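Complex shown without one protein chain; remaining protein chains in place.
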Amino acid sequence: MVTDTQNLQSEVEALCATARWCYARGWVPATSGNFSVRGGVHILITPTGLDKGRLAPEDLLEINPEGAAVAGRGRPSAETGLHTVIYRERPDAHAILHVHSIWNTLLSGRFASSGYVPLEGYELLKGLSGVTTHEHEERVPVIGNSQNYEQLSMDLASALKDHPAAHGVLLSSHGLYTWGQSVAEGRRHLEALEFLFEVEGRRLYSGHA
Amino acid sequence: MVTDTQNLQSEVEALCATARWCYARGWVPATSGNFSVRGGVHILITPTGLDKGRLAPEDLLEINPEGAAVAGRGRPSAETGLHTVIYRERPDAHAILHVHSIWNTLLSGRFASSGYVPLEGYELLKGLSGVTTHEHEERVPVIGNSQNYEQLSMDLASALKDHPAAHGVLLSSHGLYTWGQSVAEGRRHLEALEFLFEVEGRRLYSGHA
Amino acid sequence: MVTDTQNLQSEVEALCATARWCYARGWVPATSGNFSVRGGVHILITPTGLDKGRLAPEDLLEINPEGAAVAGRGRPSAETGLHTVIYRERPDAHAILHVHSIWNTLLSGRFASSGYVPLEGYELLKGLSGVTTHEHEERVPVIGNSQNYEQLSMDLASALKDHPAAHGVLLSSHGLYTWGQSVAEGRRHLEALEFLFEVEGRRLYSGHA
Partner (left out) sequence: MVTDTQNLQSEVEALCATARWCYARGWVPATSGNFSVRGGVHILITPTGLDKGRLAPEDLLEINPEGAAVAGRGRPSAETGLHTVIYRERPDAHAILHVHSIWNTLLSGRFASSGYVPLEGYELLKGLSGVTTHEHEERVPVIGNSQNYEQLSMDLASALKDHPAAHGVLLSSHGLYTWGQSVAEGRRHLEALEFLFEVEGRRLYSGHA
C-alpha cells in the first residue's frame, strides 16, 4: 500500500516502467491505454494521447477527488472516471493498468454476449492474489464498449459489484482493466491475465476446444 | 506540421527512429519499406535497397517537386512516386510510412477482390485522427499490386479520391501506406492499423468469424 | 558439472541470466517459474513470488538435503520439493529450469490423457543430450497438476522412473521441468523442447496434422 511520499515516488517510477514495458510488448499501441496510482485521496494518472513507450514520472497528471486536474501538463483522458470507479469499488487497489492486447481484444469480443470470460484449470491462475489452486474459476466480466462514459462508469461499477472477486474487467473489443494493492501486484495480475487470454484464445480459435 | 528547419531536423530523426523500430518488429524485412517527410516543397525519403534497421538522417535523399534527387547519396526507390501522389492528394500529410507486415500482407491479399479491408467495432479505431467512436467503419482501400509504377500511381490516386477519409491504403500482397501531419501522427496511424489488421486477421483466419 | 566454488558462482550467474531471458520471452509471467543449481549436497533455488525479470544471484535461497533453507532471504517455493525429486532421480542433473510458456501449457493440457507428448522427426531433437538423429521419438511425460505437493512429488518420481530417457516432464496446464548437467545444457534442453512444442502445437492446432 502506498503510504508516504517516498513510496509514492517509487510507485510512480514502477508505473512508468510498467507502461514502457507494455508498449514494448505491443499492448498499448497508438497512444492507447492508461495507467494510474493512488496516493492518499489523489490519483496520479497518464494524460490523454501520450506515447506510452516513453512515459516518465513528470508526464503524469494529479487528479483530486472531484476528478479535476490539480497538477501536471496535458488533458485528462476520458477514461479517468473509470479509474475513479475502480478505486471507489476496490478500496484496496492502489494501482490500475489498462491495456489493449490482441488477445484481450479478441476474447472480449467473443465473450461479450455471455457476460464474462471464464478461465479455469490453469496453474497461472495462482498469479492472481488470493487464488491458491488451478481449480479456481476466474470470471473476467465483459461490459459493452461505449463512448458514453457516464454509462460506461455505471456498467463498470455494476460489474465490479456483481463480481466482487474479479481481478480485472474487460470492455468489449476494447481492452482490459486490472489493478493491485501496488504496481507490482497490478502488473502480476496483468501478466497472469494476458497469459491466460492468449492460451485460451489460441485453444478456442484453433477449433479444438 | 513541419514549418521550419529545426522542426524538419527533428522530424527526420523521428522518422529514422520509427523506421528502426519497424525493422525491429519485422515490418520492413529484406530492405523493404520506405519512409519520408515533407519539408516545404521538397521531400526527404529513404533511398532504395537500404537496411532500415540502421537508418540514419544522413541516409535520406532530398527530392524536388519534379521528382529528381537534389541531395544525398543512393538511388531513389521506384516507389518514390507513390509518396508524391499521397502528398498531392493529402495536402495535410507531412510524413509517410510504408511497411510490409505479416498481417497487412495476408489481409491485403484476402480482401483484394472486395476492394477494401473493413475495420469496425474496435476501440483502437480511435487511434486514427478524427475518429471518435468504435462504431466507426474504417475502409482501408486495397489496390492491385503492379511493377508498372505509372499504373500504380494512378490507382493510388483513385483510391485516395474514392476514400477521402481513409487513413491508409493497402497494395495487394505487398504492404501498407499510411501517413500523418507529423511523424508521430503517422506512427500512431501505423500502430493502430497494424493492431487492427492482426486482430481481424486472427479472427478471420480462425474460422470463427 | 559443478565441482567447486568458482564454478558454482559462474553457474549461479548463468542461471540468473537464463531466468531473466525466460522472462523476456514471456515464459515466466506473473512471478511464475523457478530455477535451481546443485552445488554439492545443497541446492541454490529461486524463492517464491519473485519477479524473474530481475533475478540476481543474491536472491537465491540455499536449501540443505533435508529441504530447509539455510541461507538467503525469502520463503522457499512450494515447488522446491519437485527440484529435490529431480536431483534424486537424475544424479547427473546440476541445473533445473521450470517455465510456463503458451505452447507447453497448451500441449500439456491436450496430451494429459495420453500420458506424454510425442516429438518425432525433427532435427531439433538433436538439441537434447544423447539424441543423435531426428528419427528419435522423445516422449515428454505429462503428469496431472495438483496443489498436493506430496502427491505431485510421487507422480513426478514415477514419471522420471517410467521415462528414464526423458529430458523433461510436463505438469498438465501448468508448465515444463527440464534439467541438465550444467545451466548451459539445461538451457539447451529448454530451447529445444520449447521450439518443438511450438512447432507441434501450431501443426496440431491448425487442423492439418
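Here the chain labels run A, B and C in written order, and each chain numbers its own residues starting at 1.
By definition in this document, a residue touches a chain if its C-beta (ideal position, glycine included) is under 8 Å from a C-beta of that chain, and two chains touch if they have at least 3 such contacts.
Keep in mind the model is a prediction, meaning the values are calculated, not measured.
Undergrad: What chains on display are touched by the one that is not shown?
TA: Visible chains that the missing one touches: B, C.
Undergrad: Taking the full complex into account, find the residue in B:H42, B:R90, B:R110 or B:R139 that is in contact with the omitted chain.
TA: Answering carefully, the residue with contact to the hidden chain is B:R110.
Undergrad: Just name the one of B:P29, B:P47, B:G74 or B:G121 that touches the chain not displayed here.
TA: Among B:P29, B:P47, B:G74 or B:G121, only B:P29 touches the chain that is not shown.
Undergrad: Considering the whole complex rather than only what is displayed, give the residues of chain B touching the chain that is not shown.
TA: Looking at chain B, the ones touching the missing chain are residues 26, 29-32, 51, 100, 102, 105-106, 109-110, 145, 147, 171, 173-175, 204-207.
Undergrad: Tell me which stretches of chain C touch the chain missing from the display.
TA: Residues touching the hidden chain, for chain C, are 121-124, 126-127, 132-135, 184, 188-189, 191-192, 194-195, 198-199, 202-203, 206-208.
Throughout what follows, only the chains that are shown with their structure count from here on.
Undergrad: With chains as vertices joined when they touch, what's the shape: line, ring, star, complete or other?
TA: Graph shape, chains as nodes and touching pairs as edges: a line.
Undergrad: Fit chain A onto chain B over the CA trace and report the rotation angle, somewhere between 0 and 180 degrees, nearest 5.
TA: 90
Undergrad: Taking all residue numbers used at the chain A/chain C interface, answer same if over half belong to both copies and different if under half do.
TA: Different, since most residue numbers here occur in only one copy.
Undergrad: Can you check how far apart chain B and chain C are, centre to centre, with Cα atoms defining each centre and the answer in Å?
TA: The computed centroid separation for chain B versus chain C comes out at 44 Å.
Undergrad: Taking each chain's centre as the mean position of its Cα atoms, how many Å separate chain A from chain C?
TA: Those two chain centres are 31 Å apart.
Undergrad: For chain C, give me the residues that contact two or more of the other chains.
TA: none
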